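Quick notes on the structure that follows.
Here is chain A:
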Amino acid sequence: MQSHILSIVLFTPLAGLLVLLLIPGQNKFLIRLWANIAAALGFLVSVPMLLSFDRAKDGYQFVERADWIPSLGVQYLIGVDGISLLMVMLTTVMGFLAIFSSWTSIKDREKEYYAMFLLQQVGMVGVFISLDFLLFYTFWELVLVPMYFIIGIWGGPRKLYAAIKFFLYTLAGGVLMLLGILTLYFQYAQQFGRYTFEIAELMKLNMPLGLQQWVFWAFFLGFAIKVPMFPFHTWLPDAHTEAPTAGSVILAAVLLKMGTYGFIRFSLPLLPNASSDRTIVTILATLSLIGILYGAFVSLVQKDWKKLVAYSSVSHLGFCTLGIFALNQNGIAGSIIQQINHGISTGMLFLIVGVIYERRHTREIKEFGGLAHVMPNYAIVFAIAMLSSAGLPLLNGFVGEFTILQGAFEANKIWAAFAVLGIIFGAAYLLWLYQRTMLGEITNEKNRGLKDLNWREWAVFVPLIIWAVTIGVYPKPYFDILEKPVAQIVHRVHQSANMPLAAATVVPPIAAEARVR
Partner candidate 1 sequence: MLDTALFYSFALLTLLGAILTVSLRNAVNCAIALITSLAGVAGLFLLQKAEFLFAVQIVLYIGGITVLFLFVIMLVNLDQTAKQPRFGRHWMIPVLAIAGTGTLFVGFLTRGRGTLALPAPGVAADAGGNVERLSDLLFREYLVPFEVASLLLLVAIVGSVVMARKKAD
Partner candidate 2 sequence: MNFLDLIWLIPLVPLFGAAVMLFFGRRLSKAAISIICPGAVGVSLLLSIAAVIQLAGLKEKIHQVTLFPWLPLMKVDMAYLLDPLSSVMILVVTGIGFLIHVYSVGYMGHEGGYYRFFGYLNLFVFFMLTLVLANSYPLLFVGWEGVGLCSYLLIGFYFNRKSAGDAGKKAFIVNRIGDAGFILGMFFLYQLTDSLKFTDVNEALRSARFGVEHSFGLLSLTALLLFVGATGKSAQIPLYVWLPDAMEGPTPVSALIHAATMVTAGVYMVARSNALFQLTPETSFIIAGVGAATSIFAASIALVQTDIKKVLAYSTVSQLGYMFVAAGVGAYWVAVFHLFTHAFFKALLFLGAGSVIHAMSGEQDMNLMGGLKNKIPITFRTMFIASLAIAGIPGLAGFFSKDEIIWQTHASPLGSNFFTVVGLITAAMTAFYMWRLMFLTFYGEGRMDEKTRHHLHESPKTMTVPLMVLAAGSVLVGWLGTPKIFGLPEFFRGFEGWLEPVFEPVKALASEGAEQPEHAFEWFMMGVSVVIAIGGIYVAKYMYTKLRRDQRPSGGMLYPVLLNKWYVDEVYDLIFIRGLSLGGGGLFAKFDREVVDGGVNGTAWTTRFVSTVSMWWDTWIVDGLVNLSAFTVRALSFPVRFLQTGLLQSYALAFVIGLLAIFGYYWVR
Partner candidate 3 sequence: MLHPITVTHYLVLSAALLLIGTLGVLLRRNAVVIMMSIELILNAVNINLIAFSEHLKTLNGQIFAIFVITVAVAEAAVGLGILIALFRNKETVLIDEIDILKW
């Protein structure tokens, strides 16, 4: 039996987009309404997938397979395991909330705006469910274009610079990654005599370490730029700062995760020897640690509210990559959970900046102060977001960071020691931000008449807050979903590390089931 649920999840936003294009541009209300409905549908159709996902099963589920370019061995092959399931859910939820939060903040060229978001939604979901490498790459690049426009059209004053920087940077990484993909493809053809991009098949490859390392670095450039890891992070603050609120939210919540997801889904299982190579692991962990501390340091001196949040992303993503390259269950599972957490908490922080930006049209921290007097609810929401980001226990951030730290600790105690410092600084810059903006006397007269959150803004924040708390209090379902896939990856990496260039290693049983249809 083959269900088409994944295709439905994938193409619902596209269908929404096509309908949207039919709505005349003058009818702004209808456009907004329909965009929201389409995004909500996108979320709703993903719910049955979550419900019917069988976490006890190994391998991929809801697999769909069709030939796409048979002469090149490219397939339309999609499926999810626990890792991608969570990512897809993150995408559909954040996508909806991002669109919903734009209701009043976007006032010109709305049709294009929502079209871009829906298109982006397709790309992002596609990235997370592709099991064919070329399909993955297609979606990967597809995502760039809408984001370019979102930043470039609806962004801040330096939007064009930020947009092209984002595009160039990630594209350069992407094409190099493509070369890595193609190398695998040829290796496979050499060893097995046929061409395929199917990931499960490529895992059967048996490559010499040297070649694996080359491919690893090619992948690394693609993924690390996306994450972004130090020192490839400089596009991020610009893009984040200049993007419109919803754009920043999606960028932080989902787009960056494509990089970390890439590491987990591709670098580790496909190149187990290279990924567990001592030098490579050390380099990556060091870069992650630098990212953690560096992001935090730079956050401390930011004068722009949004830029501060943007740099904090660098720090948080440092945790995620550190967890991945701890190469153990704790590290990777924690990393994935932390990715979701980062989506939630940084997403919230960006939304919070957006709320105030919509009211005051500035993001200079020094313009604010004492906002808690006039916007008490806003202050509470901000506090929760801040604490979630700073990793306060019982909120989501802690679960992820703690698990990552444990993973890092198991891998190397020094890493954990440095990473822990990141937690301290995380608290420092966030609290300071909070103090400068929310606390104290109202120093700027312009802030006196600001309105507190309206119902629409509440409606955006409440689900996120609830989500944050549920992960913080009861993260077990997430760990359960992740247990098998992560264990598989860890097993694969360690097995090949112990048995250099062992012939056959564990391959998730994706193919067998799907072929039955």
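The rule is short, and it goes like this: a contact is a pair of C-beta atoms (placed from the backbone, for glycine too) under 8 Å apart; a residue touches a chain by one contact, two chains touch by 3 or more; residues count from 1.
If you want to know what made the cut, all candidates are chains of the complex that A comes from, given by their letters.
Everything numeric in this text was worked out from a predicted model, so none of it was measured.
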{"item": "Complex partner of chain A (touching, any copy) among 1, 2 or 3", "value": "2"}
{"item": "Residue ranges of chain A touching candidate 2 (in the complex, touch as defined)", "value": "165, 168-169, 231, 233-235, 237, 294, 297-301, 329-330, 333-334, 370, 372-373, 376, 380, 387, 392-394, 398-399, 402-403, 405-406, 409-410, 413, 416-417, 420-421, 423-425, 427-428, 431-432, 435, 438-441, 473-476, 479-480, 483"}
